[in-house]
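With one protein chain withheld, the remaining protein chains of the complex are depicted in position.
Let's look at subunit A:
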Amino acid sequence: MAGSNEVNLNESKKVVPLNTWVLISNFKLAYNLQRRPDGTFNRDLSEFLDRKVPANINPVDGVFSFDHVDGATGLLNRVYQPSSHNEAQWGIVDLEKPLSKTEIVPVIIFFHGGSFTHSSANSAIYDTFCRRLVNVCQAVVVSVNYRRSPEHRYPCAYDDGWAALKWVKSRTWLQSGKESKVYVYLAGDSSGGNIAHHVAARAAEADVEVLGNILLHPMFGGQIRTESEKRLDGKYFVTLQDRDWYWRAYLPEGEDRDHPACNPFGPRGKSLQGLRFPKSLVVVAGLDLIQDWQLAYVEGLKRSSQDVRLLFLEKATIGFYFLPNNDHFYILMDEIKNFVNPNC
């Protein structure tokens, strides 16, 4: 354990509002209870503790949602849409008509975080976040319930992400604009950001168009210990020890953290030079211990001549976007709104 516990607790309390501190500390301790030292995971306890919410076909604050199970894969996707201005349309989802024949309505495929292990598309924190995304961008959001580790290791999450992308692309009711196509962005926080990268890379190789990637403190890593990892270990809710655990749970047995899933631009990584990779918005929290890996990722994209915008929020901790009670949240929402602007 790096540093004394008391110092660390005091540090984190100074930088986030009280209710955020309570929320994230609660997750931290609950997650500690669920991870076992032998690498197994108490899934029952995890599901019991996770706060879930049902979808709601009736609009709440301008957004309605419904769940769809993809018959072929058994994958559950939760679809969020802005409610129609016409009240008579409320409670209706027409799976025959496109979103719009004239305007472009972006569809953001969202991969929730949880270090590949925790949370679901119907977790309360992610349901709430997706609803905010819909309102900010006036877009449709599809939240993917990908299979989690350690029960399902690499490449399951990526396969599920790819399946979701193909599913979204093939829905006529997600089409918009004069050209009747589905305008897709990929987004994700933590492990979800990692998934978004890898799905985008596969899409680029398969010539499937993705308009943009939004990576919210994406989960990357590597074998060596970086300066930020050493400096911030245990200080702001996250420890190196738990990061290591989640990588061991996700990567194939016996692999190390330079596996390209974890370290896409590392010694075993691949350049994206020449590929039609989407433009990226990478958000880094200045108090996140893995920021050096995220910054390295940004450099890797640049070296591959890919379009990337870095949003570095110096005083932000992980999970700053769960509650709209801080400046970082609003800065983030503005950035995302501009990024997903259909006129760009």
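By our rule, a residue touches a chain if its C-beta (ideal position, glycine included) is under 8 Å from a C-beta of that chain, and two chains touch if they have at least 3 such contacts; residues count from 1.
We adopt the following convention: contacts and distances are computed from a predicted model.
The subunit not displayed here is recorded in UniProt as "DELLA protein", chosen from "Cytosolic arginine sensor for mTORC1 subunit 2", "DELLA protein", "Elongin-C" or "Translation initiation factor eIF2B subunit epsilon". Among A:67, A:258 or A:335, the one in contact with the hidden chain is A:67. Note that of A:136, A:208 or A:323, the residue touching the chain absent from this view is A:323. For the chain missing from the display, the contacting residue among A:76, A:136 or A:310 is A:76, taking the whole complex into account. Mapped onto subunit A, contacts with the missing chain fall at residues 1, 5, 9, 13, 18-19, 21-23, 25-26, 28-29, 32-37, 42, 44-45, 47-49, 51-62, 66-72, 74, 76, 78, 87-88, 90-96, 122-125, 128, 322-325.
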